[in-house]
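Just one protein chain is left out here, and the rest sit where they should.
Residue numbering begins at 1 within each chain, and the chains themselves are lettered A and B in the order written.
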Amino acid sequence: MNRIIKFYHECGSPPSFYRITGHWLRPMFWLALTLSIYGLIDGLFLAPEDYQQGDSYRIIFVHVPAAWMSLFIYAIIGIAGIMTFVWRMKVAEAVMMASVPIGALFTAVTLLTGMLWGKPMWGTYWDWDARMTSELILLFLYIGVFGIYAAYDEDPRKAARLASLVAIIGLVNLPIIRYSVEWWTSIHQGSSISLMEGSTGIRDWDMLRPLLVMALATKFYFIYSMLSRARIYLLRTEKQKQWVQKAVLGAQPSGGAS
Amino acid sequence: MMELFDMGKYDFFVWTSIAVFIVALLLDALNIKAQRTQLHRAIRSAALKKRARQAQADNPPTQRSDDS
Partner (left out) sequence: MQFWSLMKRDVLVAWRKKSNLYQPLVFQLLIVTMFPLGLGAGAQTLSKIAPAVVWILALLSTLITLENIFKDDYEDGSLDVYVLSGMSLSLAALSKATAHWITTGIPVVLFAPVIGMLLHLPGHAYGILMLSLLLATPIFSLLGTVGSALIMNIKNGGMLLSVLVMPLLAPVLIFGAGAVLETTLGNTAMNHLLLLLGCTVLSVTLAPLAAAAAVRINLE
């Protein structure tokens, strides 16, 4: 228990966070790469065909992990936002801002792959279905957090605190959006079929396995991407500090996939 | 070989989706790499400049007093 508390406190200080996470980047990146190569091969070539959706359901192996990540990362941003706002933790600030680009990217991938699945299934690239709509609004939330940070470029600490406030407001708002949008579609069009529901849903282990592998791969990639960006963020905002000089000049940049 | 890549009539949609996924993550990784290299270079050159300035302050060049 004591070690966990010590670890937590160490992570709160930028130099220790930088040093500790330096060892994680490489394993995370390679795990993500290996798992996604395996998951994609398994999902695209080995998993059986869905009897109702045919081969088109294979989009699920990138679409659904990306969709899970888009929400998961927003939750991380919200939690880091609360820590930034309440305790003014520099590392939480870095984690929050570092999660925004990768979260927005996964949201965009979800939307694009959803559209590519919608064309053969619904007959149209875009349908105002509950999930698609709330995913689009989620993208606006990401853009909002990023936009307010970018607009205050002369004072990054203030910018991060305002961005954390926007993130917290979004976190409160997200359930309301999802509920209201779902309610709205249920009234007007009835629920449309979606990737996850499919015909019987994914029950077959041969279909589930690649999905879970891809979900893990995206998680690892998120950790890699987020930590790398957080480290860059810390270096950039603490440029004048002694530890940055030591970390950059002392040795060649550690960690990272080469 | 070709039938391995055959997705029935869904070729275009499946493969574009996979491509979107891969390209997006690739761009993200490249962006991280570019940012890191740029930042490291900036910090290093700032440190070099500082060191040079310090060296100059420690033993000022003699010609300067001659000029003025």
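Going forward, a contact is a pair of C-beta atoms (placed from the backbone, for glycine too) under 8 Å apart; a residue touches a chain by one contact, two chains touch by 3 or more.
Being a predicted model, the structure only gives us computed values, none of them experimental.
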Checklist outcome for this item: Contact set (omitted chain vs shown chains) is A
Checklist entry - Taking the entire complex into account, which one of A:A75, A:A151 or A:L208 touches the absent chain? => result A:A151
Next on the checklist: Which candidate, A:R19, A:R161 or A:K241, sits in contact with the chain we can't see?
Outcome noted: A:R161
Next on the checklist: For a quick check of understanding: of A:L141, A:L211, A:A230 or A:A247, which residue touches the chain that isn't displayed?
Outcome noted: A:L141
Checklist entry - Which residue numbers on subunit A touch the omitted chain? => result 85, 137, 140-141, 143-144, 147-148, 151-152, 158, 161-162, 165-166, 169-170, 172-173, 176-177, 179-181, 183-184, 187
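Keep in mind that, in the parts below, only the chains that are shown with their structure count from here on.
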Item to check | Residue numbers on subunit A that touch subunit B, as the complex places them | outcome: 29, 40, 44-45, 49, 54-56, 58-59, 62-63, 66, 101-102, 105-106, 108-109, 112-113, 116-117, 119-120, 221, 225, 228-229, 231-232, 235-236, 239, 244-245, 248-249, 253, 256-257
Checklist entry - Tell me, which parts of subunit B touch subunit A in their complex? => result 4, 7-10, 13-14, 16-18, 20-21, 24-25, 27-29, 31-33, 35-36, 39-40, 43-44, 46-47
